[in-house]
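A single protein chain has been omitted; all remaining protein chains appear in their positions.
By written order: A and B. Residues from 1 in each chain.
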Amino acid sequence: MTANRHKLAMHDLGGVAPFADRPIDRREHALSHFDKSVDALMYLLSHPSRRLIRVDELRRAIESLPAAKYHGLSYYEKWLQAMHDLLVEKGVLGKDEIAARLAALRAAGAKP
Amino acid sequence: MAGHHHDHIHAGDPHAPVAEHGPSPEYLLLERAVRELLVAKGVFAADDMRRQIDLTDSRNPAMGAKLVARAWTDPAFRKKLLAEPKAAAGEMGIDVSNTPELIVLENTPTRHHLVVCTLCSCYPKAILGIPPAWYKSAAYRARAVKDPRGVLAEFGTALPPEIELRVVDSTADLRYLVLPRRPAGTDGLDEAALAALVTRDSMIGVSHPLSPA
Partner (left out) sequence: MTPAASARFRPGDRVRVRDAWPEEGGRRVHIRTPHFVRGRVGEVERVLGAFANPEDLAFGKPGLPPQPLYHVRFSQPELWPGGGRTDTLTVDIYESWLEAPR
């Protein structure tokens, strides 16, 4: 099997153990407001009128997450982390700017 | 999130499925920070965000079910849905602007389709809404290509061995909608009654449509 000879990319999951041996967790999950917000953010950023992040870039940034985050974060947490990384990479937002806004929100005791 | 039961997952079991969980406070705050900064810079308006969330909320499998039911009752529409899926969806009032190309996979007496995206989570969101958690799970992505009949069995779906099971791995630029077979015993049903039989899962291919009561 090719899978034994090659080091596969983390997201290239077709037929890959241990996932291929697991039952599928079929429970339904209602989307949270956070999930919908992150989905909407990506839609707005990728819209042809802005094209600040392409879906291909989002995929690449998700695949570039450390394995612990790729398999540990929720689906839309991964999207948000990847969008954050891309906005910084492209200079749309500054790392310091984001850190400052987070600090201000925390100082104000903000509830998300 | 309320309503989740983890009691059957044993702590420390390496084979326990990875459960989707609600957002952590850290990410809730990051979403707010990023959104507020983008609004402050005029990248988009706060209203754009609300409108987009409303649009997402309005997209759900009932839209796909309407397409399927129309295709079952109107041969000309079925032909159009297979030949020009986005145009056919637009005709039914579904907003497919700025969405990827769509292909409709028609199940036949000799062929059944099952859709997966092994590399990420490609899904016809314009037609079906946001994919279910299991569709995005590592287990489904890993198994649907290697053990598709086992996956169908896990969903309680019987498929005779002589029927070709065609798995379609959606890798980048196209999205797939399965056109399931019309169930037997539905001759007298109108379009709305037929649409009620068309489940989300039957348009992904893990299930058959419901049978009439």
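Everything that follows uses one rule, which is that a contact is a pair of C-beta atoms (placed from the backbone, for glycine too) under 8 Å apart; a residue touches a chain by one contact, two chains touch by 3 or more.
What you see is a predicted model, and the numbers here were worked out from it, not measured in a lab.
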Exercise. Which residue from B:Pro23, B:Pro85, B:Pro131 or B:Pro148 sits in contact with the chain not drawn here?
Worked result: B:Pro148
Exercise. Of the residues listed, B:Val168, B:Leu189 or B:Met203, which one is in contact with the missing chain?
Worked result: B:Val168
Seminar exercise, completed: Across the whole complex, the chain not displayed is touched by chain B residues 101, 118-119, 145-146, 148-149, 161-174
For this session: Tell me where the left-out chain touches chain A, residue by residue.
Result: 2-3, 6-9, 12, 14-15, 54, 56-57, 59-60, 63-64, 90
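Following the convention adopted for this analysis, only the chains that are shown with their structure count from here on.
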Problem set entry | Centre distance in Å when chain A and chain B are each reduced to the mean of their C-alpha atoms | 20
For this session: Can you check the complex and tell me which residues of chain B touch chain A?
Result: 1, 3-4, 14-15, 17-25, 27-38, 41, 43-44, 48-49, 52-53, 56-57, 98, 118-121, 130, 132-134, 136-143, 145-147, 151, 154-155, 169, 172
For this session: Quick one: which bits of chain A touch chain B in the complex? Just the residue numbers, please.
Result: 11-32, 34-41, 43-45, 47-48, 50, 52, 56, 59, 62, 71-77, 80-81, 83-84, 87, 92-93, 97-98, 101-102, 105-106, 110, 112
